[in-house]
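The following block contains the structure, expressed as structure tokens.
Up next is chain A:
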Amino acid sequence: MTTYLIKGARPLGGDPADILVKDGRIAAIGDSLDATGAEVVEAAGLIALPGLVDLHTHLREPGREDAETVETGSRAAALGGFTAVHAMANTDPVADTAGVVEQVWRLGQEAGLVDVVPVGAVTVGLKGERLAELGAMADSAARVRVFSDDGHCVADPALMRRALEYVKAFDGVVAQHAEEPRLTVGAQMHEGDRSAKLGLTGWPAAAEEAIIARDVLLAEHVGARLHVCHVSTAGSVDILRWAKSRGVQVTAEVTPHHLLLTDACAESYDPVFKVNPPLRTDADVEALRAGLADGTIDAVGTDHAPHAVEDKESEWAQARPGMLGLEQALSVVIETMVEPGRLDWAGVADRMSVRPAAIGRLDGHGRPLAPGEPANLLLLDPTARAAVDPAALASRSRNSPYAGRELPGRVVATFLRGVPTVLDGKAQK
Partner candidate 1 sequence: MASSTQPARNGAPSSGDPSPGPLLSAADVARMVDRMAHQLIERAAAADTGTPDDGTAGLSGLVLVGIPTRGAPLARRLAARIEAFSGVAVDVATVDITLYRDDLRRRGVRALEPTVLPDGGIDDRLVVLVDDVLYSGRSVRAALDALRDLGRPRSVQLAVLVDRGHRELPIRADLVGKNLPTSRSQKVSVRLEETDGVDEVTVTEVDQ
Partner candidate 2 sequence: MKRHLLEAADLDRDDATLVLDTAAQIDQALAGREVKKLPTLRGRTVVNLFYEDSTRTRISFELAAKRLSADVINFSAKGSSVSKGESLKDTALTLEAMGADAVVVRHWASGAPHRLAHWVRGSVVNAGDGTHEHPTQALLDAYTIRQRLGRLEGVRVAVVGDVLHSRVARSNVGLLHTLGAEVTLVAPPTLLPVGVGSWPAEVSYDLDAVLPKVDVVMMLRVQAERMNASFFPSAREYSRRYGLDARRMGALHDDAIVMHPGPMNRGMEIAAEVADSARSTIVEQVANGVSTRMAVLYLLLGGSPQ
């Protein structure tokens, strides 16, 4: 195994130091380390962060390999600085059995670019009718700890209560897609001034907030862990803040796109901006940034959702919701949180690595940059700025909402357990 000497990087944006990576671990951090035989990675001016962890990735395999595969999604993740991603369960077939989650887990191992951690479906076929075999998935080789029907809400309150209770047996967590389905029939975009003007059916903020309010009460009642996916409204942030102040075991994530974009994007009717939950208002964006800054929102989850061209080059109502996120997540966080001074680099590491790893109960990820720890880390050039070119993305799909937009930050290198998956900004396999 090659030994690497990373010279002059700034761990968490602090003073420059050398980092010696040996046998998959960080062997030493210090000034002017000397390691004969080590391959030198010049990192002057680069910031070192722990490898990012995504709680919310759609890899589309099995079922829609034309949109993404475990391998192409893993490559996109590595290029984005990730060392672990949670693969959502809404594949075809649905990841609701030990067999499917083990298949996805194995494909991730074979790709070898990031740790692909399967998410198990809460209910059979995501139908919201009866629990999937959650214990079997937890006990499988994939060691599933996060369960979600993402794309669908576990709307039945009794079923949600049972799911929250049941996964306590193996320290699991239910990640809820908070959307009251009766309030969002045919919904196309955030319900407000712009939906009224554009004639697109509205997705009211209350449909998200009502479910979050219900679920934090249920989680409190049964003493279970709850994770809320892609929080998108100011009201949701308020409810989460209240729940946390009561000691409810609730965590939450926000997507990069909800931190940056608003429902004004819908005015083009370009479905690249169609996503679920929808892009909201300026006031919501501000509340989400504040919530991420003060820790009410624990993590950034990309909700990376690749879609084939034909599913996006269509009428708005016909298009599938979702947008790419893995390769630009860190850049968007820099733009919306770091550059305005709302989060320092330690804060970025916390929200994009430490806390998501803890929520997913991942060993070896989200660890400090310290001797003896697994060498899962990334090197970032914070001064680089470039316009996003969808054609240059590693994802198999092209539905990036950031096309043409200039964003800061470039991931120069990513190491997974001491092996570079990205060097000089290029994927190593």
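Basis for inclusion: all candidates are chains of the complex that A comes from, given by their letters.
One rule holds in what follows: contacts are C-beta pairs under 8 Å (C-beta built on N, C-alpha and C of every residue); 3 or more make two chains touch, one makes a residue touch a chain; residues count from 1.
Since the structure is predicted, the reported quantities are computational estimates derived from the model, not experimental observations.
Asks: Determine, using the touch definition above, which of 1 or 2 touches chain A in the complex.
Replies: The answer is candidate 2.
Asks: Quick check: in the complex, which residue numbers of chain A touch candidate 2?
Replies: Per the stated touch rule, the residues are 188, 191-202, 204, 268-270, 310, 313-318.
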